[in-house]
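If you scroll down you'll find the structure; I have some questions about it.
Removed from the display is one protein chain of the complex; every other protein chain stays in position.
We call the chains A and B, going by the order they appear; numbering starts again at 1 in every chain.
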Amino acid sequence: MSVGTPTLFKLGIIPLAFFFLVFFAYPVVHFLWGSLVVEAGGSSSLTLRNFTDALGSSAVLRSLSTTLLLSVLTGVVSLVLGYLLAFQVVRRSPLLGRVIFVAAIASLFTSTIARALGWRVLLGFEGPINKALIAMGIVSEPLHLINNFASVAIGMIHIQVPVVMVGLIPVIETLPRDFERAAVGLGAPRWKTFLTVHLPMTWMNAVPVGLIAIMATAAYFTTPVLLGGGRVDVIAIQIQQASQVLFDFGYAAALSVMLVAMISAVAIAILLFTHWRRNVRARGSS
Amino acid sequence: MKHVVSRLLDTVLCGAMHVLTVFCVAFLVMPLFVVVIASFNSTTVIFPPRDWSLASYMQIPQVAVDTFIRSLALGIGSATLSVLLCVPAAIALVKSRLPGKAAIEVLLRSPLQFPAIILGVAILQYFYFWQGALSVPLVGTFLGLLIAHAVYTFPFVLVPTIARLSALSGQYDEAASGLGAGSLTILARVIIPLMRPGIIAGMFMSFIMSFEDVAVTMFLAGSKMTTFPVYLFGSAEVSNTPGLYAAASLGSLVALLLVMLVERFVGIRTVLSRG
Partner (left out) sequence: MSKFEIESLKIAYGNWVAIEDLNLTIEKGELVSLLGPSGSGKTSVLRAIGGYLKPAGGSMRIDGKDITAVPPQFRDIGMVFQNFVLFPHMSTVENVEFGLQTRGVAKSERRRRAVEALEMVQMDTYLDRYPFELSGGQQQRVALARAIVIRPTMLLMDEPMGALDAKLRERAQEEIRALQQELQLTTVLVTHDQREAMAMSDRIVVMRSGKIVDAGDPWRLYHAPKTAFTAEFLGTTNLLQVEVLTRDGNKARVRMAQTGHELDVEGSLSGTNAGYVSLRPEDIVCTSRHEPGALPARVVKRMFYGVNTHLRLETPGLGSLLAVQHRQDSFEEGAELFVSWQPQDARLLPGDLP
């Protein structure tokens, strides 16, 4: 801008920067730093004991693996279903697209608690799904669909699919339809067009969206508690118990560091991936 | 022959895709309906309800209403605080020659991907410290919750306001300047009014995030200072009554009403675009 931008505008960053540092950055860093500190009788010392304790606990290890499995499963399934829905929204008739979009938005803005309650009913022992299965003769007794890993996964997928869909819509929108039209015009069947034209051109922008879903799932708390019935222990639950039940902030911090490490690993994977993709693009191959 | 098989496969796959889509839409929407319908039970939660009644709605406990109102206030408060913090920041980041702009922006966006639960514990520890040091109560107070919610939600305001501001042509500033307006006038009469869609989108997202948050709030709530979702969560953990479903349905109703309002004035797409 050639009209002089006054210093006045620069000052606008100060309130937010102050707020950010005082109420986010410092508390978080201080808390995470606490994972390296152990208080004993008034004195504190730097130690890795919190970490060794955590890694030595089978409960913690189990929760880490549960979290990882849940996140990856949710991420992958959400990516596939979210991609399907996004595709339909962008490519199909405006009416159908609108219906799908509204359904996803309604789901997105309903609280996770309400959604979990809904699944509780649906998957319950005497819920409609079990009733339908029995009525159709597929099973003779109701299945235990609730209070286990499966129900938590379903609940988490339910949460992430709309988010992924919303994130993928712009990705699919930016792909010009002409490529597909050209392929179809040359006689290619639609499924082949999808696999050989559409997918290769969009997957590189789609995968990061899925990775973000993985990151979000890994930190989730409410749904695993409500749908897991105490049997599905994710790392978030461990952290909550360490702080609200054990009042051991150092231990909670160690667990948090592990969670952050896991999420950061995924984030770095995203960064490297997009960086690689950009290089591949620059080199001219697809 | 191969051609025929291919065409057949094409039809089958496309059909399968349509079926899967329908299934997905049902998957997304069913739990929402179920919650509402299940709330029409009078004693125990069964689906479909044996006895349809509005009894559960009549018996919503006062605490649910109180926390509901508190959550509304908290949502509006944190949205407002976020806007007051983020609008000047967005202006600084987009329109001024602040050194290290890009890095600052990345830093300020970072809470978006940060686990809420860790934030909750960290702020709890922090508040405990300052409570002790300054004798100012923070945990279990409205102020404490407001601050925590603002921390959690401000990025949701920052992102659309930056996006909106970036999309605005710099020529408006020039035109206003040539007509005799100083920087403050340009801000007040041109820039900020034109940022309105981004601000509204941000306030909406911020409100929703605040209104539905459990992970951060549960550490900072007190017995007399709880929010609606934390109350619901607590009840849902230990019980499964129709009243619970009634309360949850009402909460969802508020959210959906808000969505419709925002769609009417700003458009949901604006809200969801990540700039």
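Worth pointing out:
The rule is short, and it goes like this: a residue touches a chain if its C-beta (ideal position, glycine included) is under 8 Å from a C-beta of that chain, and two chains touch if they have at least 3 such contacts.
Just so it is clear, the model here is predicted, and its values are computed rather than measured.
When you scan B:G15, B:G182 or B:G222 for touch with the missing chain, the hit is B:G182. Which of B:F129, B:F142, B:Y172 or B:F265 touches the hidden chain is settled by the complete complex: it is B:Y172.
Annotation for subunit B: contacts to the undisplayed chain at residues 169, 171-172, 174-182, 185, 189-190, 193-194, 196.
The criterion applied here is as follows: only the chains that are shown with their structure count from here on.
Chain centres here are Cα averages; for subunit A and subunit B they lie 16 Å apart. Residues 6-7, 9-10, 13-14, 17, 20-21, 24-25, 27-35, 38, 45-48, 84-93, 95-98, 104, 107-108, 111, 113-119, 121-126, 147-148, 150-151, 154, 158, 170, 173-174, 177, 183-184, 208, 211-212, 214-215, 218-219, 229, 232-233, 236-237, 240, 244-245, 248-249, 251-252, 255-256, 258-259, 268, 272-274 of subunit B touch subunit A in their complex. By the touch rule above, subunit A contacts subunit B in their complex via residues 1-3, 5-17, 19-20, 23-24, 26-28, 30-32, 34, 81, 84-85, 88, 99-100, 103-107, 109-122, 124, 126-128, 158, 161-162, 166-167, 170, 189-192, 212, 215-216, 218-219, 221-222, 225-226, 236, 239-240, 243-244, 249, 252-253, 256, 259-260, 263, 267.
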